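Incomplete set of chains, arranged as in the complex.
Per-chain numbering from 1; labels A and B assigned in written order.
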Amino acid sequence: MSDNAFGRMFRVTTWGESHGPAIGCVIDGCPPRIPIDIRHIQGALDRRRPGTSRFVTQRREPDEVRILSGVFEDDSITARFGLPVSTGAPIALMIENVDQRSKDYGDIRDRYRPGHADFAYDRKYGVRDYRGGGRSSARETALRVAAGSIAEQALAVISPGIEIRACMIGMGRHEIDRTRFDWSVVDNNPFWAPDPVAAKEWEKILDDVRKAGSSLGATIEVEATGAPAGLGEPVYGKFDADLAAALMSINAVKGVEIGAGFEAARLTGEENADEIRMQNGEPSFQSNNAGGVLGGITTGQPIVARFAVKPTSSILTPRRTVSNAGEDVEISTRGRHDPCVGIRAVPVGRAMMACVILDHVLRHRGQCG
Amino acid sequence: MSDNAFGRMFRVTTWGESHGPAIGCVIDGCPPRIPIDIRHIQGALDRRRPGTSRFVTQRREPDEVRILSGVFEDDSITARFGLPVSTGAPIALMIENVDQRSKDYGDIRDRYRPGHADFAYDRKYGVRDYRGGGRSSARETALRVAAGSIAEQALAVISPGIEIRACMIGMGRHEIDRTRFDWSVVDNNPFWAPDPVAAKEWEKILDDVRKAGSSLGATIEVEATGAPAGLGEPVYGKFDADLAAALMSINAVKGVEIGAGFEAARLTGEENADEIRMQNGEPSFQSNNAGGVLGGITTGQPIVARFAVKPTSSILTPRRTVSNAGEDVEISTRGRHDPCVGIRAVPVGRAMMACVILDHVLRHRGQCG
């Protein structure tokens, strides 16, 4: 068994290697009659794209997406929206790989990079596409972002009013100041940070890290507001269990938490449980330690998740490792370098949240009408 | 769609409510010819059972498990082991509910307990078995423990040498001292703590919390040693993604991390990536920030995960909430009380690790031989 797919009803299967001819995905289960704007997908990809600032890898990939199936310019519907619509059939997306520079990767053919998947792949499969990390490359996340864009476009029609946002709240040991949290500044700095002061400081810090050929980890926060109550299924299809898997499956992620997260373990029952009062005729939670999920089911509060991205292991400092042949050797990354891969994980986190929400909207609609 | 099952090849489906006649599970995909010792299952259940110390709920459930299918006393094989063996057919387990005391639960019929799933279930299903939390009760975790025992028994045959252990490393704001970490003391204190000094201190602290009718959260660590390299599937069936979902699906869990976890986000690339050296002819990692998983695939190092359990919301202090009828009301828990539900989550964490490992051993064997 292998599992290059996620989601039950909105199911995304991805394929492709970093240095193969192309990468792509098949989205099965998209609701029909959703206007699909390829510019929305491209816009999402552009946010994740390498080469956009000096803080992300300088690989130059235009990441131009093509839609190969599943949408149709139906005369009557398209006229209304000026866009092709989904037909209910699988939507295939493809992005050609352009800037591959395979020659850069001589060393990693024979040596296992510490912190990378090389060793594990070799043990599992007995063969490995070492060019740029092959299947384990973060390049695969472009497809998550593309699928997430389609999920957002579908949600806009079948569960309108949901807004999904992501931001970077920590870089290495440096964290934002929550009192300055402001979603409106997130798009205005290269870190997607919600704290403009922190963003300014991080520029200097990361410049130094970049020049030293080192790297830093990051903590990302994703929030979805406006999602309906009732999403998620006890006991093993819990909304937060599915979201945890979706976020943990992103390259380099080592931790996931919902609402108060690990801090919840440090609270008392009085502190942690969110009280409820009637407001405008509706039950209203007085706090959100739950992160919008109770018993695995959404409550209608904002869904809040955070995840930790480790620092990339591709650094200029030589590191001790072993070769295929069983020799002690050293390895250091040459060429392009991503001082904080967490930056590019921000739009990926948003995309995974979108996919999980849409999947559960469809699952809930199926069982509960 | 509903999803009361987990695992792909070792698949466990659970059923039952806290106050129904019984709870049970069906395990589909157990390898055949595994000697199944019901005492092993019962022993695991006894570790999770309520009523074993003053620190866990006083509900008196013998939790006596019955095996209803899938094992057979085959003459030749059973003679060898003195035990019935799995036949490859589904193994059904059932535990009858004995101490139900439904009358205790009058209040919660009409009032949503803060921090509980009541409100979310009502929004999702429009009907709710309120007796003892119904399906959302932690009573369901008994079946995880039973399934985990069978997973361990199967692993002992088909991938021998794996040891899975769990312990409580934090209670509320109180953490163990890692320098005193000792697996051998875990069974000797009511907290499954690996630090005997901390365990002693926690007794007093939790006594006070219990008497005050309050509650504390907990942090649990699970470790598997001896698991083979190569388990896990890129990109969405990653070992750590599946483990994250399995742990997050446990009642009251709000966070999951692997290896260095959230701390990895605070490290530099030099600090985080585990270097490798040849030792005794085998590649050997010099540290384990990865927690035994790289690129979603196990490396053969110890698999290390931690999860955060929130404090139970069933406390004696009255809490503000609303009723079904839309009125502002208060609610407080009467009767039995679990000052630190995290204690009982320790064997559950171990069980989930066992199930995920076995599932991936079978999946890996299927694809890769």
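The working rule: contacts are C-beta pairs under 8 Å (C-beta built on N, C-alpha and C of every residue); 3 or more make two chains touch, one makes a residue touch a chain.
Just so you know, these numbers come straight off a predicted model, no measurement behind them.
Identical protein chains form the entire complex, numbering 4 copies in the structure file, with 2 of these shown.
Simple rule for what comes next: only the chains that are shown with their structure count from here on.
Spacing of chain A relative to chain B, judged by their CA centroids, is 27 angstrom.
Only residues 1-6, 8-9, 14, 112-117, 119-121, 123-126, 135-136, 140, 170, 172-173, 209, 214-219, 229-238, 240-242, 244-249, 251, 254-278, 281, 283, 286, 289-291, 293-300, 308-315, 317, 319-322, 326-328, 342, 363-364, 366-368 of chain B touch chain A when the two sit together in their complex.
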